[in-house]
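The structure appears right after this line, and notes come after that.
A protein chain is absent from this complex, but the other protein chains hold their places.
Read from first to last, the chains carry the letters A, B and C; within each, the first residue is number 1.
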Amino acid sequence: MILVGGVLLLALLLPGLPLGEWRAFVLDTAQFAFLISGLALAWDLLARTGQLSLAHGAFFGLGAYSAALLAPGLGTLPALLLGGAVAALFSLLLGLSTLRLQGMYFAIATLAFSEVIRTLVLKAQFTGGSIGLPVQPAFAGAYPLGGYYLAVAVLAICAMVSLLLGRSRLHYAMAATRQGEAVARVLGVSVVRVKLLAFMISAFLAGLAGGVYAMKTLFLTPYDAFGLGRAVEALVIPIFGGLYTTAGPLLGGLIVVSLETWLRLRIGEGYLVVYGLILILTILFLPKGLMGLLARRKGGRHA
Amino acid sequence: MKKVLVLWVLLLAGLALAQTTVRVGVLLPISTVAGKAALNGVQLGVEQVNAGGKVKIELVVVDDGNTPATAVPALTKLMTVDRVDIVIGGLASGVTFALSGPVKQYQPLFLCIGAASSVVEQAFSDYGRFFHYHPWDYHNVAAALEFFKYLYENGARRVAILYEDGPFGSAGIQTYRAQLQNQGYTVQAEPFKTGSGNFTAILTRFKAFRPDILYWIGYDVDALPIAAQTRQVGLEPKLIYGAPPAWPVGFEKNRLSNDVAGMTAWLPSVANNESRRFVNLYRRKFGEVTDEYMAPMGYVIALSLGRAVEAASSADKDRIATELAKVQMDTPFGPLSFKPSDTGRTRFQGFNQSIWLQFQYLEGSRRPVFPANRAARPLRYPGNY
Amino acid sequence: MLRVRGLSKRFGGVVAASGIDLEVEPGEILAVIGPNGAGKSTLLNLLSGLIRPDAGEITFLGQDLTYAPPEVRTWKGLGRAFQIVQPFPEMTVRENLLVGALYGKPGTPVQTAHRVVEQVLELTGLAPKAETEAGELTLLEDKRLELARALATQPKLLLLDEVMAGLRPAEALEAVALVQRIRTSGVTVLFIEHLMPVVRALADRVVVMDYGQVIAQGSYAEVAAHPKVRQAYLGRSA
Partner (left out) sequence: MELLLQTLINGILAAGLYALVASGLALAVGVVGIVNFAHGEFSMIGAFVSYLLFVGAGIDPILSLGLAAVVLFVVGALTYYGLIRPVLAAPELNQMLLTFGLSVALQNLALLLFGADTRVLFTPYQGATLALGGVSFGLPPFAAFVLSVGLLVGLYAFLGRTRLGFAVRAVAQNRLAPGLLGIETQRIYLLAFGLSAALAGMAGVMLSVMLYTSPTVGFAYTLKAFAIIVMAGLGNLRGVIPAAIVLALAEALVSTYVPGGGGWVEAVFFLVIFLALTWRSWRTR
């Protein structure tokens, strides 16, 4: 909680800190890191119900494309919200049809879903197809730090939702659904409702992050926006940071993105070898992720 | 003896005074083939320039990761941390487009090495420090169409187009189709997914169409499967014409490459002085010959920049830009000078369709076959597939 | 309170339940017994809604629940404990119970749920273990947790699936006492059991099943004397 608040506060104050010549670079990198962390937090919300999604790249992309297409007519904020809503709507359809699937079956079904959506966006005319879609910057570029603070806001929203859900009664329903679906139902948990709710909240947040991403990169292609790479990132970060927590995906996202950036600048060619090795070592020596490490340091039992 | 030494010292000091030093950012996808080749070319060119003694170019190289999410912060770092005024980069169109925002914000002199998409031309249309060396996509179309006109005169009537459904393959496809039809061709076009390696079904479909030319627009990974499977389904076109950004290593040794034609901006066998010089220098530095035209492209950018800096004898980006706009030089691609682009959207366009040449894989190597003034061999048409 | 009429279910070619008729009266403890494969667990799964019947109807407190999903039955007061204990391993005992207390009756305020959990912890003697993670419990504690969790949903009728299986005699005795306490607290109980001493000690009434059908019912003495019942048990083991 304190950790999460601290990170968010730091994010808010970052533009004012005396970073010297590194300021712009740090802000740019941080903005992407916030969005990816937000996506990871969103993924983790769904994972709490035991559903391992590979569709979060698609939700991210749906949010990105919707926001990009709607922003000129509706303005930045309504477009972002609608982007999230579009992602949530698709997640409802996906969630309804995959209710009965578990584990890898669910994962592959969601992967299949995102591949199909990507092809549709690729073939559609209004999305710019494979050529790509130019996007206006946030608030039509009126505020230089507008995009940055939008990313901070998205991260804050994702973290808040994650924290609140972790403390709400829904937390128990989600955890029960994950740890034993049949038992949860017999105990009165409306598993269908819980799963769909988690799916929609999660997809909404992923879509929101996608929208801000679009307004930062200014250009979308189906390959970038719907890439499998992003879906995998959304899954790698929570495992790295610590599953089913708020601080885990949050810190994990910031660390993974910073690490990758630092390695790229430091090592240049082949830096991903080191990145892959770090992932392997993390799992071998920190099976509960960063949060597990922190808990162990404190001597606590809970991750 | 002493006098000579003093003279030497004075001379060196004088040289050092006259030397202009500029820091240049390089932003390329260095883990891709084209990006690596481009970087090699730039480095080779910079070595040349620095060896001349009057100009000293220092490079700061950053990987653009071939994705906007990496490229945008990388550019920011070049501009604010490394404080460069000049950036060489912009290989992929999507990435370059995404860079248009930050470029306008930081106002560097941007020497663009690739990014053929006219979407990029539009994005940079109001930016005065944008020097685009590579031809635009409409140049590419024009060059290919000239070749098709020649083929039509040789009796070709039906074209089957296989294009990958990404930004590279589908960018100009509507224009291509319309233009070919204008020339009198019957056209059938089919998209495919690059790297899938499975073309038999689509090629089978083409069989009923009996194309004279099988024209594919894809990547190096598709070259061998298409050449092999065309034979395997018995399509028997009179020409396989490919337009990938690069060809696979070792393809020329494969018998299946025989008679396959393609378009490139440059071949190591191109017979002009600059090209020969480049090949020699490249071989000396890297111990091999490159087929990638992005290598001489990077080389040309570095050399032209060197000239402009020398002429400006200043590290000021606007004075350098003014001089660069006046540069006229011979390059491995032919003469280079900057003019407004054909659409008038950007002010400094380096090369146009005239650098493209058509080649054919013949007896284990690529030989220019068109246009006639640059051909080393006559085109083999119909080819044997 | 619970009325079952003509309940039938087949799995492929196997008839697991065929025309089961059953009544449970408020306040009683009803035992369902029968040889292995008689369809007892299928009956329980049908009653708790984990599988859907092919025919027949289930009425509970005057409401038709034949095709209601499991959670709805729980909301109406039909609780269930499983034979194979399935605690939520990453939660503490208290949290396990809280799931039942929060969701067993829709709209239960969190305060109330916590109160219910306290009561159930007391009743089942799990209070000392409340903060232990469920993954670390002993088998007996697991069984208790299973019962307690079902109780936390505040059922009017509790379905128990062989909750004594695997317990040592002394432990089983404790469990019997627990079930009796549960009944005293006002909960009707339907349980499946293998151990005849337990049945005799607990059941007010016994229903005997074989081949998916009810073949006898009555007091323990009555069914024990029933010829069909003797045949069913002897015939199988012979």
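The rule is simple: a residue touches a chain if its C-beta (ideal position, glycine included) is under 8 Å from a C-beta of that chain, and two chains touch if they have at least 3 such contacts.
Bear in mind that the values here come from a model prediction, so they are computed numbers and not experimental data.
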| item | value |
| --- | --- |
| Shown chains touched by the chain that is not drawn here | A, B |
| Selected from B:Val81, B:Val233, B:Met263 or B:Leu281 as touching the chain missing from the view | B:Val233 |
| Residue among B:Val26, B:Ala143, B:Val187 or B:Leu256 that touches the chain left out of view | B:Leu256 |
| Sole contact to the chain not displayed, among A:Gly5, A:Pro78 or A:Gly103 | A:Gly103 |
| Residue, one of B:Gly52, B:Gly155, B:Gly195 or B:Pro378, that touches the chain absent here | B:Gly195 |
| Hidden partner interface residues of chain B, rising order | 31-33, 36, 162, 165, 190-193, 195-198, 200-202, 204-205, 207-208, 219-221, 223-225, 227-229, 231-234, 246, 248-251, 253-256 |
| Touch residues of chain A, complete complex, unshown partner | 47, 52, 97-101, 103-105, 108-109, 111-113, 115-116, 119-120, 122-123, 228, 232, 235-236, 239-240, 243, 269-273, 275-280, 282-284, 287 |
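Operating definition for what follows: only the chains that are shown with their structure count from here on.
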| item | value |
| --- | --- |
| Touching chain B and also chain C, the following chains | A |
| Farthest chain relative to chain B (centres taken as mean CA coordinates) | C |
| Centre-to-centre distance between chain C and chain B (centres being mean Cα positions), rounded to whole Å | 75 |
| Separation of chain A from chain C, taking each centre as the mean of its C-alpha atoms, in whole Å | 43 |
| CA centroid of chain A to CA centroid of chain B, Å | 37 |
| Touching two or more other chains - residue numbers and ranges from chain A | none |
| Chain C - residues contacting chain A, complex | 48-50, 69-71, 74-75, 79-80, 82, 86-91, 95, 98-100, 102-106, 110, 113, 133, 149-150, 152-153 |
| Parts of chain B lying in touch with chain A, wherever the complex brings them together | 30-31, 61-63, 65, 67-70, 72-73, 76-77, 79-81, 83, 93-94, 97-98, 100-101, 117, 119, 123, 165-167, 169-171 |
| Residue numbers on chain A that touch chain B, as the complex places them | 21-25, 27-29, 32, 122, 129-132, 134, 137, 213, 216-219, 221, 223-224, 261, 264-265, 268-270 |
